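For reference, the structure is listed below as structure tokens.
With one protein chain withheld, the remaining protein chains of the complex are depicted in position.
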Amino acid sequence: MRQLAVRAVQIAVPVALVALWYLATTRWGVSRILLPNPVDAARALGHVLATGEYVDDLRVTLTELAIAFAISVGAGITLGYLFSRSSFRIRVFDPLLSAIYSVPLILFLPLYVLWFGLGPASKIALGATISFFPIALSTIAGFGRVEPMMVTAARSMGASDLQLFRFVLLPAAFPVIIAGARLGFTVALLSIIGSETLASLAGLGHKIVELSEGMEMPRMFAYIAFVVAIAAILNIAVSRLEAWGRRHT
Amino acid sequence: MGAAAHMTSLAGRFLTKTAIARLAVIALMLAVWEIAARGFVDPLFLAPPSRVVAGLGTVFATNGVPAAVGITLVELVVAFALSVAIGLSVGLALGLFDFPRRSFMPMVLLVYGMPQITILPLFVLYFGIGPASKIAFGVTHGMFPIIVTVVAGVQNVKPILLTSARAMGASFWQQFRYVVFPHMIPVFFTGMRLGMTGVLLGVLLAELYVSTAGIGYFTTLFTQNFDPTKLLGLVGTLAAMAIVLNAIMRRLEMRFARWRD
Partner (left out) sequence: MDTAIRIRNVSHRFGEEGEARNVRALLDTSFDVARGELLCLIGPSGCGKSTLLNVVGGLLAPTAGSVEVKGKKVAGPMPRDIAFVFQENALFPWNTVRENVDLGMRFQGVARPERAERAQRALEAVGLKDFADHFPGQLSGGMRQRAALARALSLQTDILLMDEPFGALDEQTRMILGEDLSVLLAATRKTIVFVTHSLGEAVFLADRFAVFSARPGTIKQVITVDEPHPRKPEFVTSEKFTKLRNQLYALLHDEIRKTMSAESARPATPGALS
């Protein structure tokens, strides 16, 4: 019975919000300059999807994301592994990496723009930089926390360094690293959209800014919904991949 | 102990091998930066740390910079205070009462998972280019981690503790005050630390977006003028501010998490 009431609330609240939104723009005189009519916004979304006008910006954003993530995974896992090789190294580097990561690294966007300009390069560089940290930190944690008894046992049976890495360290660390990579992906996506919003000539983030400056409210809302949907789809895809990866080690 | 022995043991505590190694790594990075900036990289793009530090005075002498940084700091504090107030009240409301939590928590998580950056232009459109939009954007980033951690903290009280209290005759309010609340405090401080991180992100994002006033104006100005010295100085100052704020929250968190394993 309670369950039904819970469901009812969960449906009623969004419906009520949409209703309020509709009323606000049609009856209660909230300016169309600020808030588009939800019907207009929905129509604009349909139009955007139908004409495929989002393609160019989407391509820019996804390309930046792919390259940035590839770089951060490569660098993060490599350096994370190297930093995990002794407890001394872990004690030196782990806090350093955590400290840098605790700063909102988006602050360095102006620097990257200075160095790489307003094009994709600065977004890729920043995306790679920001997502490097969760990946490196989780790699250190994964490799650093391998049960020492397992390493001892393998060594006592004559395992070489390569065998140790392949059969003991890697499988043991894999789940943690994958979780970190997933976090890194999310962070990369957010930072790329963010840097497109702040300083760019193309990409989905830029598009939204462009529309807000042009006061094209229905299309702006359409693109906001679109980007939120894309982000959700990508996140679900990555979760699936993570679950698949976990099952197959 | 003699004075010398005392000093060496004090030094030994601070200058552990790991601390020295860490300082060495930082020093090495600064050295590489310094050399690269002086010898190899076009001065239009990079300034050596020595010059950046020396130039800090000029940066802050520039008309409007101290005000911009000051306002940012105020925005951070206000946004954080609001995040804590909202986060704590909503978190407690959801954590303590079953029906609201089951109804609203999924919605909270859904909004928390949304890329809020997409609606930054809306915030500025609605709240203007002044502090209000920055504070608002900071609050929306900072309150969610606090809500989530407070709910978890309240929910994770071991049932056996509440059962014992009830068996001893405690009322709902007493159970809250003497069991739930103390249990929740360490988690709350963790939430506040995460909230601070969120607030920093939100406020700084909004500030950087508004390039017609505030810090965003100056970062854009220094970038367009190819003035890495001033840019690094400003960005460095803000980064330092973020590090200090985070460090404070971390200290607080550790101090209040003492009874936890």
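Points to keep in mind about this one:
Read from first to last, the chains carry the letters A and B; within each, the first residue is number 1.
To be clear about the criterion, a contact is a pair of C-beta atoms (placed from the backbone, for glycine too) under 8 Å apart; a residue touches a chain by one contact, two chains touch by 3 or more.
Note that the coordinates shown come from a computational prediction; the quantities given were computed from them, not determined experimentally.
Considering the whole complex, the hidden chain is in touch with A. When the missing chain is restored to the complex, the residue among A:Leu4, A:Ile33, A:Val55 or A:Met157 that touches it is A:Met157. Screening A:Ala44, A:Val168, A:Ala181 or A:Val238 against the full complex identifies A:Val168 as the residue touching the chain left out. By the touch rule set out above, chain A reaches the unshown chain at residues 147, 149-150, 152-160, 163, 167-168, 171-172, 249.
The criterion applied here is as follows: only the chains that are shown with their structure count from here on.
Averaging Cα coordinates per chain places chain A and chain B 19 Å apart. The touching residues of chain B, counted against chain A in their complex, run 17-18, 21-22, 25-26, 45-46, 99, 102-104, 106-107, 113-115, 117-122, 124-126, 197, 200-201, 204-205, 208-209, 219-220, 222-223, 226, 228, 231-232, 235, 238-239, 242-243, 246. Within the complex formed with chain B, the chain A residues making contact are 2, 5-6, 9-10, 13-14, 34, 88, 91-93, 95-96, 99, 102-104, 106-111, 113-115, 189-190, 193-194, 197-198, 205, 208-209, 212-213, 220, 224, 227-228, 231-232, 235.
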